[in-house]
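Structure incoming, see below.
Heads up, one of the protein chains got dropped from this complex, but the rest are sitting where they should.
We just call them A and B in the order they show up, numbering each chain from 1.
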Amino acid sequence: MAGLTMSRPGLGRGVVLLVAGLYFVVPIVCAFAFSVGIGSPGQQVGLDAYTGIGAAEGLADSLALTLKVAAATVALVLGVLVPALLAVRLAAPRLRTAVQAVCLLPLVVPAVALGAGITTLLRWGADRYYGTPLFEGLVALQDPDFPVILVLAFAVMALPLAYSTLDAGLSALDLRVLVEAARSCGSSWPRTLVHVVLPNLRGALLNAAFLTLALVLGEYAVAALLGYQPFAVWTVVISGSEAQMSVAVSIVGLLGTWALLMVIAAAGRTKRLKEAS
Amino acid sequence: MSIPLTVAGSRATLPRPALDSALVPRRRSLRVAAGGWLGVLPLFLFVGVALGLPVATMVIGAFTTPSTSSAEGGLTTANMAATMQDPYLSSLIGSIKLSATAAAIGAAVGLPIAHAIVTSRFRALREAVLAAAGVLANFGGVPLAFAFVATLGNAGVLTNAFHLGDLGWSLYDMRGLTVVYLYFLIPLMVLTLTPALEGLRVQWREAAANNRANTVQYWRHVALPILLPSLLGGFVLLFGTAFSTYATAAAIAGSTVQLVTVQIAAGLSGDVLVGQGNVALALGLDMVLIAAIVMAIYLPLQRRSARWLA
Partner (left out) sequence: MTELLTDRMPTLATGAGSTVEFRGLRRTFGATTALDGLDLEIRPGELLALLGPSGCGKTTALRTVAGFERPDAGTVLMDGEDVTRIPAHRRDVGMVFQSYSLFPHLNAVDNIAFGLRMQGTGKSARRARAMELLELVGLPQHAERFPSQLSGGQQQRIALARALALRPKVLLLDEPLSALDAQVRQTLREEIRRLQQQLGITTLFVTHDQEEALSMADRVAVMRSGQMEQCAAPAELYQRPATAFVAEFVGVMSRIPGRLASDGRAVHVLGCSLPVHGELPGSTDFGGGARDVDVLVRPETLGVTAADDGTSRITAATFRGAGTRLTVRLPDGREAVADVPTAAATALGAGTAVTLSLPDCPVLVDRPRGAARPAGSAVQQPVSTTRRPWRRTR
């Protein structure tokens, strides 16, 4: 809209952005204030909430659980998606709509509904297969130290987002040409995939991994329904007794996510800039 | 429901020529096709098990009589019918009202904000805000709830400073939740609208002026009609997202608020009434059906707007 010289929208635009900025910044500022004790009558101002995070009860366990599950989820999501997307583009283009439909299907099942289905399934399975080896398998699935069931659930929930990211990344590549060029240079299929395709997908893979990680870190519904205490659930549990600390933890989490996001975006951008020049 | 967008924004798909099987020797094409199916198999298996089984359980459970009644295990529509009566019906309506209101406000507010961002001359501002929008749109759930409780809750900073409690404000009712939901709905709308607004060609603005349209007429006859599919699509996406939200509402209001998601969780844990597990599953099925309708409306709208604004 450059050509038409209009001076007034500059003002309107500034006002809009200012008001919006306020709405989004104020809760974070207030949350921070709350966590250090400003604004609450009868509270001492101090950074106790933050310094106490390290020593908080149950934090280490819940973080460990969350990170373990997150790593496994990322591995599962990428391990399932990458072969499928590569196969669709290189070998079976007709399956493209089917794969897209399957990957976007989880959008239709809200987290709570998924959690409800899983809980019921596990209970029913426990009832029906009690005493059989399958029962042992189900128990192992729900092992509190490493609940595979959570990994499965989170991977399903992360699928649509990871799919969009990887698909966009693959669209930007001329995959077929790349592979044919590598193959004509005498590279075998496995080597082509590892040394040619994957490095070019690095940005998209990182993005997808990061979005999955963010999802796992923030996921509450399914984990709570299944009775586990990863990070998000833990913050709710602790909020009863340590309100300030739970807010402090939330802020740290938010800022950390933001920082990580900017880093990844910047890394992706500078890489592209370098290639373009 | 989460955003089907990438962090860096969506990119158009390059057109792909179809595999010309006539030129490829039959034996090789079979092997290649087999490789294709092999690559896709893990995905299909995984989704079939991890998604299909729970959904199937939910569907079956929704139509099964609960174990507390005498006719155990039989198929019945009583659960689905129960979801259409109080107290479940009021929670369904409550969810729909909350989601619709929040989505409408989010759409109405998101448009001027997105427009302000897109027309800004400072590229750095634009990138920073879009990145922030990406984070905020995904920043739902527990941290958001706590931030708002700290700000506008009963003992919140602003509540104390401005004595909002005396003015009748409560974070824990529908109005309060709407304000909280907007925190991630507005960024979501901005992210959805930004590509559409960028697709508004400057030539259309100039052609409109060339054809005697002033600014108001341009927006009314050209820009808004062209943006309408994106606006509607965005609204629908916002509705779906708000509708499926659980963590935020639960962390703020616990099980006191009349929302479907909260009701389902309560029903499963035997919180409210024992033996309502099957009705909870029926409610879950209701949610899936509503979400399916939402997607059925959203996808064609998105395709239409992509066609005009690509």
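In this text, a residue touches a chain if its C-beta (ideal position, glycine included) is under 8 Å from a C-beta of that chain, and two chains touch if they have at least 3 such contacts.
Predicted, not measured: the structure shown is a model, and the values here were computed from it.
Undergrad: Looking beyond the chains shown, say which of B:Met80, B:Met174, B:Val222 or B:Ala292 touches the absent one.
TA: That would be B:Val222, which touches the missing chain.
Undergrad: Quick one: say which of B:Ala128, B:Ala213 or B:Leu232 touches the chain that got left out.
TA: Answering carefully, the residue with contact to the hidden chain is B:Ala213.
Undergrad: Considering the whole complex, not just the chains shown, which residues of subunit B touch the missing one?
TA: 201, 203-204, 206-214, 217, 221-222, 225-226, 307-309
Criterion: only the chains that are shown with their structure count from here on.
Undergrad: List the residues on subunit B that touch subunit A in their complex, please.
TA: 1-8, 10-14, 16, 18-19, 32-33, 35-40, 42-44, 46-47, 49-51, 53-58, 61, 109, 112-113, 115-117, 119-120, 129, 131-132, 134-136, 138-144, 146-152, 155-158, 160-161, 182-183, 186-187, 200, 202, 205-206, 209, 215, 240, 243-244, 246-247, 250-251, 260-261, 264-265, 268-269, 277, 280-281, 284-285, 287-288, 291-292, 295
Undergrad: For a test of understanding, state which residues of subunit A touch subunit B in their complex under the given definition.
TA: 1-4, 6, 9, 12-13, 16-17, 20, 23-24, 26-28, 30-31, 33-35, 38-41, 76, 79-81, 83-84, 86-93, 95, 98-99, 102-121, 124, 152-153, 155-157, 159-161, 164-165, 167-168, 171-172, 174, 176, 207, 210-211, 214-215, 218-221, 224-225, 232, 235-236, 239, 246-247, 250-251, 253-254, 257-258, 261-262, 264-265, 268
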